[in-house]
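Of the protein chains in this complex, all but one are displayed in their positions.
Going in written order, the chains are labelled A, B and C, and every chain counts its residues from 1.
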Amino acid sequence: MNTTLNTNGEVKPNLHVKLGNVEFKNPVLVASGTFGYGAEAKQFCDIEGLGGVVTKSVSWKPRMGNSPRRIVETASGMLNSIGLANVGVDTFVKEKLPYLAKFDTKIIANIAASSMEEYRDVLEKIEANAVPNLAGYEINISCPNVKDGGLSFGTNVERTEELTTLLRASTDRLLIIKLTPNVTSVAPFAQACERAGADAISLINTLVGMSIDIYTHEPRLNTVTGGLSGPAIKPIALAQVYQARKACSLPIIGIGGIVSAEDAIEFFIAGATMVQVGTANFVYPDAGVRVAAGLEKYLQQQKIAEVTELVNTLRVKAELKAAGW
Amino acid sequence: MNTTLNTNGEVKPNLHVKLGNVEFKNPVLVASGTFGYGAEAKQFCDIEGLGGVVTKSVSWKPRMGNSPRRIVETASGMLNSIGLANVGVDTFVKEKLPYLAKFDTKIIANIAASSMEEYRDVLEKIEANAVPNLAGYEINISCPNVKDGGLSFGTNVERTEELTTLLRASTDRLLIIKLTPNVTSVAPFAQACERAGADAISLINTLVGMSIDIYTHEPRLNTVTGGLSGPAIKPIALAQVYQARKACSLPIIGIGGIVSAEDAIEFFIAGATMVQVGTANFVYPDAGVRVAAGLEKYLQQQKIAEVTELVNTLRVKAELKAAGW
Amino acid sequence: MTSSSVPSVVTQRRILAPGLVTLRFRNPNVAHNTIAGQFVNILPKAGFSDPMLRRPFSVYWTQGDEAEIIIQEHGRGTGILANTREGEILDVLGPLGRPWMFDSADYMTAVLLIGGVGVASMPLLTRKFELDEVPLHTFYGARTSSLIARDHLANVHIATDDGSEGFHGSNVMLLRSYLESGKLESPKIFACGPTGMMRAAQSLAAEFSIPCEVSLETEMACGIGICQGCPVRTEESVFAVTGRRYRLACTDGPSFKAEEIVL
Partner (left out) sequence: MTSSSVPSVVTQRRILAPGLVTLRFRNPNVAHNTIAGQFVNILPKAGFSDPMLRRPFSVYWTQGDEAEIIIQEHGRGTGILANTREGEILDVLGPLGRPWMFDSADYMTAVLLIGGVGVASMPLLTRKFELDEVPLHTFYGARTSSLIARDHLANVHIATDDGSEGFHGSNVMLLRSYLESGKLESPKIFACGPTGMMRAAQSLAAEFSIPCEVSLETEMACGIGICQGCPVRTEESVFAVTGRRYRLACTDGPSFKAEEIVL
């Protein structure tokens, strides 16, 4: 249906994906907190080349963020302790949402809060000010670098389920729960989201990490520990997506260390329907567009008509499957 | 007491550390599974320059290991799925232990098993064949890449405590429990080990990770998922050591991504009494000796007389401490 | 149109002193559009993730289609970059950041206060002042004479820590003597250097009630305002008015009014 021909008369692969009843032009989103609210990166990235923009976590009140130092480069990754610095939901709906509404792409509003009620209030405020391309919400229950950043929800199956149920009642748009990798097993969380009626889960958020200045004996980050992201964590993210894929039937949005189309394809094969590009935006502000372009090329070379054909195609040998891998 | 002068008449820093009543010549061990049984690396590394050798996990019976492919390089790290390939405890006590007994350094025998009884039997067999420089045991309850590799102990606080109690009864040598990072919080595990009478805990073992060949759609490792190690995981390891340090008063052996003396020093500051060098041995077989040498240099430059003065010296601002960081 | 990072061939590498080099590269966008005070963000090794992040460098000079940076070897990233050879390709993103606020009407004499590699943004600023015929004094402090990058500066008063050239002592002390003597008519300080020097400049400006702008170096993940990783703490007075506790060094800066921030 969406099959078209490119200039060489070859079939142009179809990158469209559907999540719930929302159609995205491609499966590549930019991750919350790594692309601002769109305006910042606009000069460097063709926003309409993205499947969508997940906005920086927004909370009820504006948050100043943590005091410096907020970032530390590590081997193939970085630690951050931004502290959910954000403009607050009022400014978000007044300025940020209308700005993003001008682009032909989808918006997913990421919400962080420290109580059930705050999550709901923020969501309802956005819902009341929705713009046409607002696809839905991503609920951040997994921020490791503020003390009230939702991780108390993210590491507790019951609270995850309760929160999801509550928010489900407040919106018909996409409800996506963003899970943390900082748990023994992601499976029960994925299942809790499914039971509570989420449309999808996204994973992973950052891993708890730390770095120390050996001359001052001080933690390099102001908050002692922070969140680890970037290529270093890709193998972990991929394993968690795979484990979530086996545990539930919700669509999964894969996140973690994606820099190239090849990285994204690993996530599709492991079971993700869409992906988000995070830290890579800091290196190439148009990383998401590059990933989408590379994806199209790969599909063409592999003669695959639809990107959705890749999803959940991991070939695991029968004997390993039987043994529970 | 151990203070000596070097050729320039400067004070030579004292690298000795004590764990229980065992004295190690320096706090740098080589990690289990990354140095064989000593003989393999001997040509490339002055074994007596190490604080000690933690031997490859040994089980009751020999294990062939997993079928290829067993290793995959990742960004600043590697995945392995060796599958605890080892000679079995019989050969271990007949050949490997006597070989290592010839070196003036300490041996820590790492044990992996799939049942309480197997752990105990292996330990008692080694105990019965102990050599003078056998300092004790490291109990691997955290191998992620064999289905019966102890991770069922490592992710269950009660079983961790039970196993530790059982093994404690079988030896007066050092009993070190090696913890997994694949849990929501390491704190209860550290505390369980302390309650059950362990002499120390070591952490971290590898993180569960995965890599996929996007052309065959097969997992790159034969076992689908494997264990991630190397510099990529250092920030995570450091955070876990810090969290364990706050949770219990057992000595900690820090492991994860240590390549240089600077890396090791971060672990000491975070609260580790000793460290282990793992993956780095694959790049520099004498990595442990290099770390010890670098450590001595740092202490000299910083005019610190004893390496033990570094331990647990993280400076956390009062307001952060109060807030629970 | 969006502009992204551009492969830029290195056309010249000069070694000024051990660990101090300049790299000239072809990048018409940076060469034609940079205003004094802006910076570029350069990837130490494209295609590899250790090191992963770009490194920020002030634009030191521009001519035709080429731009130049000056690199002081500091850690691993600058180590790689400083050893780039002619003909190699750099991955350059920029120009980024806000320029120096040279257009304000609050001064008549420009005072450039330079500490070490803080010189990097001064040649373009000097060119601007010369074009606009603004009287200009440059107080350049360095550890020792051989570390001074002399190109494209004007009316330079040198101060060295070791007394190997010019005034023996700090450039801030030297500037103070000029201020005390009243030799500088309605001056504004443009300062870039180590934090200690910047703080001294901040107090000096307060003491003499003269405008002062400081260009800061903070760690940056992105350089374009999307990571929030480069906060600069604002003074209570600014916070009271704006409600903003922090500004971003990469997009609100790198230079700030000295009285508005906490160093």
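Please note the rule applied: contacts are C-beta pairs under 8 Å (C-beta built on N, C-alpha and C of every residue); 3 or more make two chains touch, one makes a residue touch a chain.
Here the structure is a predicted model, which means the values were calculated and not measured.
Engineer: Quick check: which displayed chains does the absent chain contact?
Structural biologist: Contacts of the unshown chain, counting the full complex: A, B, C.
Engineer: For the full complex, which residue in B:A169, B:V283 or B:A322 touches the chain that was left out?
Structural biologist: B:V283
Engineer: So which of B:L15, B:V58 or B:A75 would be touching the chain we can't see?
Structural biologist: B:A75
Engineer: One chain is left out of this view; which of B:H16, B:K42, B:R168 or B:H217 touches it in the full complex?
Structural biologist: B:K42
Engineer: For subunit A, which residues touch the unseen chain?
Structural biologist: Counting only subunit A, the missing chain is touched by 75-76, 231.
Engineer: For subunit B, which residues reach the chain that was dropped from this view?
Structural biologist: Those residues of subunit B that touch the unshown chain are 33-36, 40-46, 56, 62, 64-65, 67-73, 75-78, 80, 82, 85, 230-232, 259, 279, 281-286.
Engineer: Residue by residue, what part of subunit C touches the chain that was omitted?
Structural biologist: So the residues of subunit C touching the unseen chain are 45, 47-51, 76.
The criterion applied here is as follows: only the chains that are shown with their structure count from here on.
Engineer: What is the chain whose Cα centre is as far as it gets from that of subunit C?
Structural biologist: B
Engineer: Two chains share more C-beta contact pairs than any other pair here; which two are they?
Structural biologist: A-B
Engineer: From the C-alpha centre of subunit B to that of subunit C, how far is it in Å?
Structural biologist: So the centroids are 46 Å from each other.
Engineer: Considering subunit C alone, which of its residues make contact with at least two other chains?
Structural biologist: Subunit C, residues with two or more chain partners: 49-50.
Engineer: Can you tell me which residues of subunit B touch two or more of the remaining chains?
Structural biologist: 75-76, 231
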